[in-house]
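Here the complex is missing one protein chain, while the rest keep their positions.
Let's look at subunit A:
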Amino acid sequence: MRLTVSADAVRLTIPALALTLLLAAVFWLQPRAMSYIGLNLLFNLAVPIALATIAQMLIMAVNDLDLSMGSFVSFVACVAATFLRDAPLVGTLILAGVVIVYSVLGIVIHLRNLPSIVVSLGMSFVWAGLAVLLLPAPGGQAPDWVRALMTMKPPIAPMAIVASIAIAILAHLIVMRSSLGVVIRGVGGNERSVERAGWSVLATRAGAYGLAGIFAVLAGIALVGLTTSADANIALRYTLLSIAGVILGGGEFIGGRVSPVGAVIGALTLTLAGSFLSFLRISPDWQIGAQGAILIVVLALRLLLNRIESGETGR
């Protein structure tokens, strides 16, 4: 009993520790960030990233990888800033349609035994192309209800924090507690045994991709709610951010080992790392490199902790 608690805790310790440290550093550099508005500003952009990270995590739970996440979120943002505002019904239909497309991709990948990396890389160009067709130049406008939702001011904690917690709880319920989540992770862990138990791996993979599509759509809508307008390239860096977020949060590329709470924390950490570097007055030229350095340090820490842990339990 105690063992599992510690094993799970170790998985979450490092991302939580990294987040706390970064937050402390930011507060130290810029005490004014320690306020309702300050926190909201710091973590605002984390909400869509967290949603995209959860989407990526669902794909990674079945041992696949989605390289089209960034362009898909951009595309959704473009739809949200145009159709969803001007013709809500058409916009909703489009978004429902692309979720189905995501499911179909999962089916195709499974049936034809294709590498998900190749398929999603190809799809990334499709989404990017569609996004450019919709919005050749930056523009559009967020639907009012989305804008209102994202700029809401809940009483105790700022919206960014409340939303992150809500996302983490929702994803935890779906991925860790529900039967579907167990089977999805089971497919990642040992596809054959899931199949032998009589489950349809095809349906499970389609479900995982469909769920990922839903979370990615939410990410796009949330992003537009924050930026008020969209652009075909608005979220291109989400592909790598979402993968980094999953890994940072204790997930692994294969084996169905994922942690939704960790993934949200990972997304928050990545967002905060950017602000932290700005506060340090590091020139934007170096920021991406410095962000990478933070990532490496965190992952190295995790490796170290894993090693210590396995050394202890091995005795």
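List of remarks:
We take it that a contact is a pair of C-beta atoms (placed from the backbone, for glycine too) under 8 Å apart; a residue touches a chain by one contact, two chains touch by 3 or more; residues count from 1.
By our rule, contacts and distances are computed from a predicted model.
Hidden chain, UniProt protein name from the list "SWIM-type domain-containing protein", "V-type ATP synthase subunit F", "ABC transporter ATP-binding protein" or "NADH-quinone oxidoreductase subunit I": "ABC transporter ATP-binding protein". Interface note for the absent chain: among A:V194, A:A208, A:L277 or A:V298, the touching residue is A:V194.
Note that of A:G70, A:G186, A:G245 or A:G266, the residue touching the chain absent from this view is A:G186. Subunit A residues in contact with the hidden partner, per the touch definition given at the top, are 1, 3-4, 7, 177, 179, 182-183, 185-186, 188-190, 192-199, 255-257, 313-315.
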